[in-house]
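A single protein chain has been removed from this complex, and every other one stays in its place.
Letters A and B name the chains as they come in the text, with residue numbers starting at 1 for each one.
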Amino acid sequence: MTSPTLADAPTLLEVRDLHVTYRQGGRDVPAVRGVDFTLPRGGTLGVAGESGCGKSTMALSLLRLHGGNAKVTGEVVFDGQDLLTARWFRLRAVRWAGASVVFQGAMSALNPVRTVLDQIVEPMVLHDRISPKAAERRAAELLSSVGIPARRIRSHPHEFSGGQRQRIMIAMALACRPELIIADEPTTALDVMVQAQILELLGTLVRDSGIAVIMITHDLSLLAHTCDRLAVMYAGRIVELGPSRQILTNPQHPYTRALSKAFPTIGDPASRRAPEGLPGDPPRPSHAPGCAFAPRCPEAEDACRTGEMTLWPAGPGRTSACLHARTRHGGAS
Amino acid sequence: MTAALRETRVEAALEARDLSVVYPAARGRGPARAVDGVDLRVGKGEIVALIGESGCGKSTLARALVGLVKPTSGQVLYEGTPLEYSAKALKRYRRHTQLVLQDPGGSLNPKQNVYDAVALGPRLHQLTDGLPARVHGALARAGLRPPEEFAGRYPHELSGGQQQRVVIAGVLALDPRVIVADEPVASLDASVRGEILRLVLRLRDELGLSALVVSHDLGLAWNIADRVAVMYLGRVVEQGTVEEVLLHPRHPYTKALLSVVPNGAENWRPTLLTGEPPDPTAIPAGCRFHPRCGRWAAASDEERAAAACTGRELPVLAADASGAACHLLPTPTEKP
Partner (left out) sequence: MTAEPTATASTATAPDLPGMPPAAVPPRFTGARRFVRAFVHRPAGLAGLGILLLFVVLALIAPAFIGPDQLDVTKVNGPLLHAPDGSYLLGTDQAGRSVLLMLVWGARQSLEIGVIATVLTVVIGSAIGIVAGHYGGIVGRALMHVTDWFIALPSLPLAISLAAVLGQGSESITIAIAVTSWTATARLVRAQTLAVEARPFVERARALGAGNRQIMLRQVLPNVMPLILVSSTLTVASALLSEATLTFLGLGSPTQVTWGEMLHDAFFNGAFTADAWWYLLPPGIAVLAVVLGFTLTGRAVEHVLDPRTEDTR
């Protein structure tokens, strides 16, 4: 799913200083603590991280799909428009027709009492205002393009398997010909073979139509094959950002290193009978000072626990929020 | 070509012989052959990985091995003795073979604290002498130190990794010889996974435990297993040592599974199988994998006529040998 270098491609999405804070039980719980990135048209960005890192929250807040009790600040400039301050009807226009979402867990994202046809057609009728007949034709086309026979279009979601439901979700996401698809853990609950099929499908569709993709997952090596660029998130912040292949072969943040070692390469003698993990657990984001990863980091020093962390340059086109990487690449220490 | 036998024959801790579990017909569908003839063997001190996708029967097989599911035919043997299914015999068996499930949060009773959760097993088996020491010892061995700090907590106060350690402590409190783990790290965060797997390895090294780990993740087998068996639709289609099966796979299904594991290489080209595995009520005739088999699809008409892929069922692979159940292999291995 990698596209040719898009260094000169126009920017589709620019996110600046995104903060998302939830209000829970009278307290402010930060979920996303300052995220910046850009996405060119047709580009692919992978977001990797574990539970509590804020990746899903971040993705949903791009379209203001977070719950009502969250406070979002920053800028999300999509196609020249700041979605966070856009008027309601402008936001609605962007939702699905500009950018659509493939949700995690197709079982709960699909309405069990409506047919697949109804669900694919619904956004088309809302946005494109085409006739029901034309919508049905297009829906049937979409369904076969994701590998499901068009004759099953009037079935209900429970009549399909998990992999098929995920394909239906993808068909729905493509319904209004968006420019961006946000895929939130699209393959997490699926078997490895089905997962590979779905990724292949996404890759083909995206290549052929030049749609940009933000893919969120916890599997780092998967993203290396499917996305141009990669952002690794931890405790609400991006800790490393850059070309995906480079990040995988030469990680510049101890967390990225640990994450990539979690899924060993079969055939690598270093990981034979030697599983690698981190002590402790991924934390919930908080306002504590210093590097959020320091308690679990094998390379942590005192400076890590107190300093203000931000993304520093760590090579051409790469950044990392690690003091060691910053020193390595000539930053002030 | 004879089946490759292992040089030193380790005693079997747990064995399945010709095991079948068939669920009766229901709701207008036929009977489901969840496990359809399996020979499997876990040697003493060995870690065996049972790999397969959903619907292949691996979870059913795991539960049959711990006595939670009664096989329709075949036997489960513990240290050579067949399992009996009376309430008493099963209870005795539970002291030796224990189960760890996938969802650690759901595996713990939310109304019981950690101490009670770990003490449940010993209390059920009247091992109440020195119970606090037993519980704390198990917690410590499972990596929850200091045990006193964890004993009073409730499951919802713990993270996924800690919950799974409590489940493992609950198992260790009974001093079992064999642990069967069904997707023990699938629900855990990636960075926590390694710690739990290291724990399993340590338990084998320090306590001599044998383990059968059921998973969909071949990387897990590479990380901790000695031998691996690959299951498809109720049968083991390939088995052997981890090096044999993962580095030199012979069955087309194993090869396909390996190819879809992202390896970070530039030229990664996964072999995608079409469709999804059929369910156990509709097992294809002959070789059950042939409708999705790339080799079958690529074979010429003469090859297909000569081979028995659609006609002849494959024999059950012998438990202690390495082999792959495929008609298109030079010489398919058979049970001696």
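Quick note on the criterion: a residue touches a chain if its C-beta (ideal position, glycine included) is under 8 Å from a C-beta of that chain, and two chains touch if they have at least 3 such contacts.
Source: prediction; values computed, not measured.
Colleague: Among B:75, B:109 or B:274, which residue is in touch with the absent chain?
Modeller: Only one of B:75, B:109 or B:274 touches the chain omitted from view, namely B:109.
Colleague: Would you mind spotting which of B:15, B:53 or B:195 touches the chain that isn't drawn?
Modeller: Going through B:15, B:53 or B:195 one by one, B:195 is the residue touching the chain not shown.
Colleague: Which listed residue (A:26, A:80, A:149 or A:316) would be found touching the missing chain in the intact complex?
Modeller: Considering all chains, including the one not shown, the answer is A:26.
Colleague: Taking the full complex into account, find the residue in B:19, B:35 or B:144 that is in contact with the omitted chain.
Modeller: B:144
Colleague: By the contact definition given up top, give the residues of chain B that touch the hidden chain.
Modeller: Where chain B meets the chain not shown: residues 66, 68, 87, 90-91, 94-95, 98-99, 101-103, 105-112, 120-121, 124-125, 143-146, 149-150, 154, 156-162, 165, 167, 170, 174, 189, 195, 198-199, 202, 205.
Everything below uses one rule, namely that only the chains that are shown with their structure count from here on.
Colleague: Give every residue of chain A touching chain B within the complex, in rising order.
Modeller: So the residues of chain A in touch with chain B come to 50-51, 161, 163-164, 191-197, 200, 218-222, 224-225, 245, 248-249, 255, 258-259, 261-267, 271-279, 281-282, 296.
Colleague: Under the stated contact criterion, what part of chain B meets chain A in this complex?
Modeller: Contacts found on chain B: 53-54, 159-162, 189-198, 201, 216-219, 222-224, 242, 246-247, 256-258, 260-264, 266, 268, 270, 272-273, 276.
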